[in-house]
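Removed from the display is one protein chain of the complex; every other protein chain stays in position.
By letter and in written order, the chains are A, B and C; residue numbering begins at 1 in each of them.
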């Protein structure tokens, strides 16, 4: 029996691995997800075979819990608009972390964390799981714009954080010494179990304080980091429960979160530490308007329409954060179709951090109907610009800002790899104003009177107007 | 202490992994090998810390054995010509397999294989290790042309093999039942230990019989397969010895051998089973000369020299097995230099199974001095042929034979991906005769009077003459 | 103790495997990847079920119930939304992407 469950869990882990392997190509990805879900079903089924469930109390609680949670999960997964993906992932990550913390908590409560290995890993699981839970919930609130929007700072934040960490360490020591520490300092009221609850609470607070000072646009990195945390916590609880599906699955998730976090901060050209701890500092900065009214080549939809229709053969579209905000995917798709019906070649250049989370822009555009083989990433699109007649940049700035390559200036985007749109014949910006993007760095391309056309408008309306103009040109 | 050794072995395994990771690019590969070797040193050092060695007998035996083996290994590694790589790898693989079998044997002899797990895996290790040992030694002899050259067949081979396998199975059952089987059938003389020795002997014979019918050109596949066997045996002994460096390292080697074997048989367009079991059948075939004296465009070195020098800008060189046989790498390098000094672009198209083992041609050419960025593999070179003026094919036939793409005929190379040299302006063959290559399939390109030039000569002399001719043209 | 060491070895090898696997997922699929791995850590639902099954007091039952609800949300929602996203990644017409690199 023990061997059979072991094998079932091992098969589940193998299916997780196979599932992730298949995420390498869009063609196989969906079946990969199905395979991983199948692994989950095997793991759950195996569990039901090894436990004795009380049919009066246990069974309804488990069945009801799965049903309730499953329905909530499925309904939100079905209803969420694709632009709301970051907050949904944050929410699921949060409840996952919460689940892990609660499982570890009950191990302690039931006195099953007897060996030092079990108690240490269990404690670590509670702390990491709790941070992941409250941090993700804050991230969810920020992204859903329920609360804590922007960068929320308060005085002495770093000091408070340090004190909480210190407290957690002391309480943990007390728990692991079975209360001996508290007795030694004359606080016998601080039983191990009480210390555990306080630790749990402190970890929850720490998770909140960790995330609130970080701005909304950096949330994807935070979510990815918390995803890594939750994976690690799951792996740890795999140690305690001696469950290899948990151990292997959790480790894979931990690795995934770590890599994605690293890639994102790499694509942003900023080290991770700076992103997290600069939250507070950055909050002050914001828009320092140094307006000296420089001239730009302000054009109308008709100008763009006639240029596209008459003078261009190959068009590259670069969508950015503003496209997602304006929900302008459908008009963008229509523009593509219109251009193609006139025999133009249309490609899309997708920067790794365009949009609200990594790879998000791809999901948004495929949802609108753009075939994924038109979506080129950074390395593949850059050589294309040379023979491109027009680049249309919709609601993006940072990802095409040549200032990132300017070695003289030290800006927030210095060193970030960008889409080299300046190599194209013509550059067309569709955005509402001259205001810079998230990083707050002005774009010299705006002021290139010969190359650049600036079309100031909301992305959705603007794209519709351009499409009309192309048709009529 | 136990934890420390464990950690040392785990670090060794991690270094093996890191080492293999770095074999991805020529730039990092050498350091990867060094890292893996460093892991080996750590594993060995850790071993010396956990054992009590008898300073009178044990220490000199161990030290002497390592010194002796190390010197033999180092000297042969230093002396071997690069063309002799296949036999060297076969030899090292063989001694590795032998080492594994002997270690498992002594486990039995000392009565340490007590649990059923230990005895089953131990037995399996002995059998696989022994097959790997004797099979590799036969492969070595074939390649070094000491004995068994060509395909050695004898009547009823398959029957004999089957009988040996059956015998091994029965003896194994006797060993695992601690002699009960022999007693039951009235053969109490067949003690478990005696059965073990007979099994060992039978496995050695099986290894020999397995390899002798396979022809020399298929040896690389056999070596790769035996490499996978040895890796598997090492992993199994990791189970018995509870040593994670062995377990993980052995598994990696097993996976490596499996993949390389699969890739090779894929590149040959033949399933693995056919290669192994067709050995006997193929032995009969050989050269069935169906000479009908077709005309070819027989040219001299001077003709080739003037064409290369005057009419070509881009030259692709395709080296094959015959180049290695003729040891003509240095003259080839000289030809490349001469052509480049005249301003031509020279590339090399390396088929995956060109040469005597996978990737071997790359080693041979880099040894001769060709920079590795000129070595293009199948997918990269095929698009280049279109604007190539001349392809020089030196001692190769199968890898450029368009008959592989002929769907009507069922030849030994049907379905094998080839270098599409027929797309080039001109094709120049440098070989000794019209005889086909290893697969024995005639090449229609030979008879293309317009496109092809045939230069019948030994590769070494021929290349030198062409170089002269190019210089003088 | 020996099992613990073996588990540590599994952790290390699985971490290497994870890095290899993830680093081969293209940027285009990073959002689905994030939500799929997110669903995978919901495997802790297994632990939550065991908590209820072995509970012998009301507190543990309540904790276990919340954990089961959380875990089920994570698993079901995660795989569901990933499936929904990846459903969009079907090429409308079977064209092959050609690039000049």
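Quick note on the criterion: a residue touches a chain if its C-beta (ideal position, glycine included) is under 8 Å from a C-beta of that chain, and two chains touch if they have at least 3 such contacts.
Being a predicted model, the structure only gives us computed values, none of them experimental.
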Inset, instruction - Kindly name the visible chains that come into contact with the excluded chain. - result: A, B, C
Inset, instruction - Would you mind spotting which of B:150, B:359 or B:436 touches the chain that isn't drawn? - result: B:359
Legend entry - Residue, one of B:47, B:327 or B:423, that touches the chain absent here: B:47
Legend entry - Identified contact with the non-displayed chain, of B:196, B:246, B:268 or B:439: B:246
Legend entry - Hidden partner interface residues of chain A, rising order: 2-3, 6, 10, 13-14, 17, 242, 244, 247-248
Inset, instruction - Could you please point out the chain C residues that touch the chain left off the display? - result: 2-3, 6-7, 9-10, 13-14, 16-17, 20-21, 24, 99-101
Inset, instruction - Would you write out the residues of chain B that touch the absent chain, in ascending order? - result: 12, 16-17, 19-21, 23-27, 29-30, 32-34, 36-37, 40, 43-44, 47-48, 51-54, 57-58, 61-62, 64-70, 72-74, 76-78, 80, 82, 85, 88-89, 92-93, 95-96, 98-100, 102-103, 105-107, 109-110, 117, 223-224, 227, 230-231, 233-235, 237-239, 241-260, 263, 350, 352, 357-360, 362-363, 366-367, 369, 371-373, 375-378, 380, 383-384
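By our rule, only the chains that are shown with their structure count from here on.
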Legend entry - Farthest chain (mean CA position) relative to chain A: B
Inset, instruction - Quick one: name the chains whose C-beta contact count is the highest of any pair. - result: A-C
Legend entry - Whole-Å gap between the CA centroids of chain A and chain C: 15
